[in-house]
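Coming up: chain A.
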Amino acid sequence: ETMKIGITQNNVGVDSYQTTYEKAFIAAAAANADVEAVVLDAGGDVARQIAQVEDLIQQGVDAIIIWPTNGEAVIPAVRKAHQAGIPVIVTNSNIAEAGFDFVKSFSGPDNVTQGARSAEIMCEKFTAMGVENEAKVVHITGQPGYTTAIERAKGFEDRLPEVCPNVTVVDTQPGDWNREKSQQVMEAFLVKYDDIDGVYAGDDNMGVGALNAAKAAGREGIIFVGATNFAVGYEAMAAGDYWGSIYQSPVDDAEAALKTAIDVLGGKEVPFLNYFDTPKITQDNMGDYTKPVF
Partner candidate 1 sequence: MTDPVLRLENIVKTFPGVRALDGVSFSVMPGEVHALMGENGAGKSTSMKVLGGIYQPDSGDIFMGEKKVTMSGPLEAKSMGIVFIHQELSLAEELSVAENIYLGELPRKSFGRVDWARLADQTNAILKKLNVSFDAKTRVGDLSIANQQMVEIARALTVDAKAVIFDEPTASLTDAEKVVLFDVIADLKADGVGIIYISHRMEEIFKITDRISILRDGQYQGTVVTADTNEEAVTQMMIGRALDLSRNATHHDLGDVALEVRGLSCGKLYQDVSFEVRRGEVVGFYGLIGAGRTEIAETLFGLRDPSSGQILLDGQEVRLHSPADAIARGISLVPEDRKGQGLILGMSCRDNMTLPQVDTLKAGPFVAERAEIDIFDQYRARLDIRTPSWKTQAGNLSGGNQQKIVIGKWLSMQPKVLIVDEPTRGIDVGSKSEIHKLLRELAAQGYAVMIISSEMPEVLHVSDRIVAMYSGRIMRTFTSDEVTEDNLIQAISGIKSGQAA
Partner candidate 2 sequence: MATMTKQQIGGILARQGILIAFAVFMIAFTFANPKFLSVDNVLSVVRSSAILGVMALGVTFVVIGGNLDLSVGSMMSFSTIVVLDLHDSIGPFLAIPAMFAMTLCLGAFIGFLVGYLRLNSLIVTLGMLSAIHGLTLTYSGGKNMDIADKEGTWFSVFGQGTALGIPVPILMFIALAAFLGIVLAKTAFGRKVYAVGGNGTAATFSGIRRARTVFLCYLLSSGCVATAGLMQASRSLGSQNTVGQGLELGVLAAVILGGASLLGGSGTIFKTVIGVLILGFIQNGLLLMGLQFYVQFVVTWVIIILAVWLDIAAKRGKLWSPLA
């Protein structure tokens, strides 16, 4: 008896993380003879995602994996699946607590911790450079309104004053997960601030965009820290331009979600919060990690 597993992703195609996730998920499902998967994409639209959950219920799948477009808005839809007796697994970014009763498990990274770790990376570097009492940082966030963007920003902004109380965040603007947009934002920052010591970007795409702007303007000595280590970020680290990031693999993310679903269907006990580890990666320790495939 094969397991029919449906997944509705947040917004495939918006960045290579999600696309790689989709590909990895399809590959993992194909590799397992007992699994048949239907892979849907909500295109960032919560209404479409709810409709997809309804469709999956209607199609009678055995389990539903959801990467929520909005951690609260999907709760009633998830409840419907729950009431229809279909186990729901949340992936990548969690749904709100009010919905915990209706889901079996969450599997994914902890974005708040990621933001906090980025703050630590940056603080450690400033301390090593001896500028921890005067450094000025600009912050480029992900697309406004996205859970991942909000959580990472929160983690960073809460943690930084704890570890480096004298470092100031002088400006924050969104870069929309977009390298080009981030480059433009950074160009304006560079004009506006004569002294910038660090840049924190919500992911490496944006981080590299900011780096490009700084290079073009001939501004040196800025510490760039990102999150979700992309191949570009890894290369920039190898070149010595980019200081650090958070190592997070969409392949791990996808495989963990599928495995959780299979375990749930197989009747195994799974922990409710299934965070997979997302370690710090910097120029110092990058040798321990392979270059990301995306």
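The set was built so that all candidates are chains of the complex that A comes from, given by their letters.
Please note the rule applied: a residue touches a chain if its C-beta (ideal position, glycine included) is under 8 Å from a C-beta of that chain, and two chains touch if they have at least 3 such contacts; residues count from 1.
Predicted model only: the values in this text are computed from it and were never measured.
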Could you work out which candidate touches chain A in the complex, given the options 1 or 2? 2
Which part of chain A faces candidate 2 closely enough to touch in the complex? 12-16, 18-20, 22-23, 144, 171, 173-174, 178-180, 183-185, 187-192, 205, 208-209, 212, 216-217, 230-232, 235, 293-294
